[in-house]
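Below is one structure, written out as structure tokens; the observations come after it.
Note that one protein chain is taken out, while the other chains of the complex remain in position.
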Amino acid sequence: MAQMTMIQALRSAMDVMLDRNPEVVVFGEDVGYFGGVFRCTEGLQAKYGKTRVFDTPISEGGIVGVAVGMGAYGLRPVAEIQFADYFYPASDQLVSEAARLRHRSAGDFTCPITVRMPCGGGIYGGQTHSQSPEALFTHVCGLRTVLPSNPYDAKGLLISAIENDDPVIFLEPKRIYNGPFDGHHDKPVVPWSRHPLGEVPEGYFTVPLESAKIFRPGKDVTVISYGTMVWVAEAAANETGIDAEIIDLRSLWPLDLDAMVESVKKTGRCVIVHEATRTSGFGAELLSLVQEHCFYDLEAPIVRVTGWDTPYPHAQEWAYFPGPERLGEALKRAMEAC
Amino acid sequence: MAQMTMIQALRSAMDVMLDRNPEVVVFGEDVGYFGGVFRCTEGLQAKYGKTRVFDTPISEGGIVGVAVGMGAYGLRPVAEIQFADYFYPASDQLVSEAARLRHRSAGDFTCPITVRMPCGGGIYGGQTHSQSPEALFTHVCGLRTVLPSNPYDAKGLLISAIENDDPVIFLEPKRIYNGPFDGHHDKPVVPWSRHPLGEVPEGYFTVPLESAKIFRPGKDVTVISYGTMVWVAEAAANETGIDAEIIDLRSLWPLDLDAMVESVKKTGRCVIVHEATRTSGFGAELLSLVQEHCFYDLEAPIVRVTGWDTPYPHAQEWAYFPGPERLGEALKRAMEAC
Amino acid sequence: MDRRSPLRLHVPEPTGRPGQHTDFSYLHLSPAGAVRRPQLDTSVQKTGDLCYALVRVLDDDGRAKGPWNPKLSPEVLTVGLRGMIRTRVFDARMLVAQRQKKISFYMQSLGEEAIGCAHAMALDPGDMNFPTYRQQSLLLARDDAPMVEMICQLLSNERDPLKGRQLPVMYSYKKLGFFSISGNLATQFIQAVGWAMASAIKGDTRIASGWIGDGSTAEADFHTALTFAHVYRAPVILNVVNNQWAISSFQAIAGGEGSTFAARGVGCGIASLRVDGNDFLAVYAASRWAAERARRNLGPTLIEWLTYRAGAHSTSDDPTKYRPADDWERFPLGDPIARLKTHLIAIGAWSEAQHEAMQKEVEAEVIAAQKEAERFGSLADGHLFSNSTMFDDVYEDVPDHLRRQRRQLGV
Partner (left out) sequence: MDRRSPLRLHVPEPTGRPGQHTDFSYLHLSPAGAVRRPQLDTSVQKTGDLCYALVRVLDDDGRAKGPWNPKLSPEVLTVGLRGMIRTRVFDARMLVAQRQKKISFYMQSLGEEAIGCAHAMALDPGDMNFPTYRQQSLLLARDDAPMVEMICQLLSNERDPLKGRQLPVMYSYKKLGFFSISGNLATQFIQAVGWAMASAIKGDTRIASGWIGDGSTAEADFHTALTFAHVYRAPVILNVVNNQWAISSFQAIAGGEGSTFAARGVGCGIASLRVDGNDFLAVYAASRWAAERARRNLGPTLIEWLTYRAGAHSTSDDPTKYRPADDWERFPLGDPIARLKTHLIAIGAWSEAQHEAMQKEVEAEVIAAQKEAERFGSLADGHLFSNSTMFDDVYEDVPDHLRRQRRQLGV
């Protein structure tokens, strides 16, 4: 078993798939010669050649558009959008095309594409390098949305995504590319090289889609989250002493409803956490599902902890980021209510 | 007071504003000479000239992009997207630009634009002429989203939208352009000319944004909805005999939270209805708000009635559309539970 | 003129509106046979003149002229003629069916039949078209045109290969090289480039052909397609069907004023032609030239096909509201079927009688197909695919949440 950062794990997943499957191609802005602004594809062009790993024009719409055409041909494109904040020019191709192609053609054509994009804040990126647009994807039927929280899952999920015959949006929380981040921005971060979830097999393995993981078992309250926020939730649980059961969704949609429902039925309390803006965020869907499936088990109102409904600020980053303090207060609120 | 269809009411709003305010301009695909595929702008070019009401190239991104530039100059553009299903090429300009301009420039530039788009199904339009993408807009901070259910509100709200200094997404449920539709697609529709809400003043008046309307008072259960669905909800209430209080939100975001909360606190039950696909639909946010603000008043789980998580079908339209039967069952479910 | 005089917004207008005659001199035509045919490996900048000229083969008397004459045998030409007639007859009957409310919506291609027919004949099996809603001729030109199935799609009935999901005319025929049509304009244009790139990545020999209307060139995907096709020298033909109108807006509103759509291609570094789209021989020759370039790794070709949308935009449209009713009769490039017929007669390979017989034969063929298709019902009479199929194909398998929803619908 090797020790990998999330970047190395993602690169390894693409490496494995480029090697195993001649239909896999990898492309995006700065992805080829240079290896990506986050270096996730470093070395892959040298290894697999310019026609399998290459740079594209700066056109997210074009990147996803050619991916759809390549998918219809029979390739398995893995496209990178440099930052999730820049996916908007591709939204027509994602929503009207990638997500609908199989259905509208009654299976005549399919779209087995994977679109990777770094998301989330915590790097002083300001409003155009910090967004978490997952809710927009989860509203689009036909898309799968995946978001890992650690190197092991990142590799296993990315391989599953590439092998999946549906279009998959693969969001990568860039704040934890190099190590888990618990929200204490004033403390040093433990690198993945010293973390058990940085242990990643070098070869092929998968983590199945639609399967959540009990990130931390507990009995007091269920915390439903994903990505960077599971680490923040863990810190909040430890710091408040509240025995929270933290669910790492991993696949946002379609999701593992049973894991959520089972846990809430057990704890009777639920806190939902994400970094994205609150209104119509994915937390609203999660809250709705819990309400619909666990109404009679709930001992307290479900609480959402989220980013504010403002653009992600540059300077006031930590006032925006839902850190362990805000989360800890929410846990206490969920425990006090009855 | 004149009797107007929703189309006439919308046209009248633009007419009034073109007349009152020299900064108002109206444009979009087929909007100028022809007057729009739904004829909402018929006659306006002849009246106000080609530089105030004009046709544009088929480029939704360009339409919203020039609107943002015009807004920055000081005009009040009213742009039409021919069908809401076609807004995706404009999403970067709407999300990254229109919604953020005031905030990112700290008020140096503003974006007082109104973007009209017909939405919703019920006209056998298939998957690309039937969509209700309101949830996507409500997730974007900085945008206002408005959706009227009748000619009177349509005119009053559109005037408010044009006068508002924020970017407003103005969704028009095309199924009720010519008359209210209660979901009984096999029965003839009453035209607006024979309906009290088709009575619309000819001149200037406004319906304020962020104000919901009690569409039908009741005491058994609160139905929260908007657009076509308030008519379906009314039919369901009448047909089941359940005394539902129907709230017509009118402004989706920012919204009139008090109206919702007050009603649910009174009835203790809540059904949320929209035509859009279910997952991460705006209903999820509404449900979350009610849960957060009325948890201890709820006597039964909040129920969502929505379109399915599939593309809007052409032939199986009425199996997709959440009609009075499906809604009636939901009302019963909400009443039975305890 | 004072440099401080007030600015003005220019809003282009067509040269004809209802009650007037359109002045077609804006088209800038070249005489038949007059435009040169460059080498396949021509430098792109050298096609600069071609994008303002007009490649034509057939003259007004039906004679084939000049370097673009593809010299097709009368047999091949007759096949092409049949394809065009089949397209026209099919359209006419489906329009009637729509008026009879058997089908919910229709879009005809009247006047544009040569483009798809000759292009389909110039491609090879395995090549893939990425069409718009007005290229039914790509299918109907074929001997194996799946006419019954196509009509089932139009009827949205229980044999609709698209299971009632799509509006009429939004066909999908992978095996016939016809990509699934999207209701969202222009999206297929960049997908065609992606498909062609994939073919090149795999060292395949198949090429792609993308289609777009004049109006839709304003969309982003037109630009991304040109950019990606140029950068990667993708083996793709980029077809712009300039039928002068979008819905109610004239091609000048899409940017055609004082320029051409072929010029867009040259501007992006792509060899480009402007071709008489109502001239079967010119369409065949130009399509072949572009296909050969693609197959020899010489890169993409953009072709602007000059034609006229003779009918309404769709059955929801009334063109008399925004343009002269007699435009098509006065359109200088004429009727593609009449022109090929005149040519065949001029070379002694065809007669009025044969033409009439073919017309009758095709009419019988279409009527028979329609009859067969109508056996399986229609949207109007409720013989549809079952409601439960709505939940299929959203994903490869039906996920839990869709199973739950299907159950809730009770199907």
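Read from first to last, the chains carry the letters A, B and C; within each, the first residue is number 1.
To be clear about the criterion, contacts are C-beta pairs under 8 Å (C-beta built on N, C-alpha and C of every residue); 3 or more make two chains touch, one makes a residue touch a chain.
If you're wondering where the values come from, they're calculated on a predicted model, not measured in any experiment.
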Fill in the blank from the handout: In the whole complex, of C:V35, C:L167 or C:I253, the residue touching the missing chain would be C:I253
Handout entry: Touch criterion as defined above, residue of B:R11, B:R116, B:H129 or B:R144 at the omitted chain
Key = B:R144
Practice task
Sort through C:R82, C:H119, C:R233 or C:K341 and give me the one touching the missing partner chain.
Solution key: C:R233
Handout entry: Contact with the hidden chain (one of C:V11, C:L110 or C:V362)
Key = C:V11
Problem - Interface with the undisplayed chain - residues on chain C - result: 1, 3-12, 43-45, 48, 52, 197, 199-205, 207, 218, 220, 222-224, 227, 230-235, 252-255, 257-259, 263-269, 292, 295-297, 299
Handout entry: For chain A, residues in touch with the removed chain
Key = 29-30, 32-34, 37, 50-51, 54-59, 61-62, 85-86, 88-89, 124-129, 278-279, 308-311, 313-316, 319-320
Fill in the blank from the handout: Across the whole complex, the chain not displayed is touched by chain B residues 25, 51-52, 56-57, 59, 61-62, 65-75, 89, 92-93, 96-97, 100-110, 141-142, 144, 164-166, 210, 254, 257
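By our rule, only the chains that are shown with their structure count from here on.
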Completion exercise
CA centroids of chain B and chain C: separation to the nearest Å works out as 36
Fill in the blank from the handout: CA centroids of chain A and chain B: separation to the nearest Å works out as 32
Handout entry: Approximate Å spacing (C-alpha centroids) for the pair chain A, chain C
Key = 41
Fill in the blank from the handout: Within chain C, the set of residues that touch 2 or more other chains is 163, 165-166, 170, 182-184, 220, 394, 401
Practice task
Scan chain B for residues touching two or more other chains and write them down.
Solution key: 61, 85, 88-89, 127-128, 279, 309-311
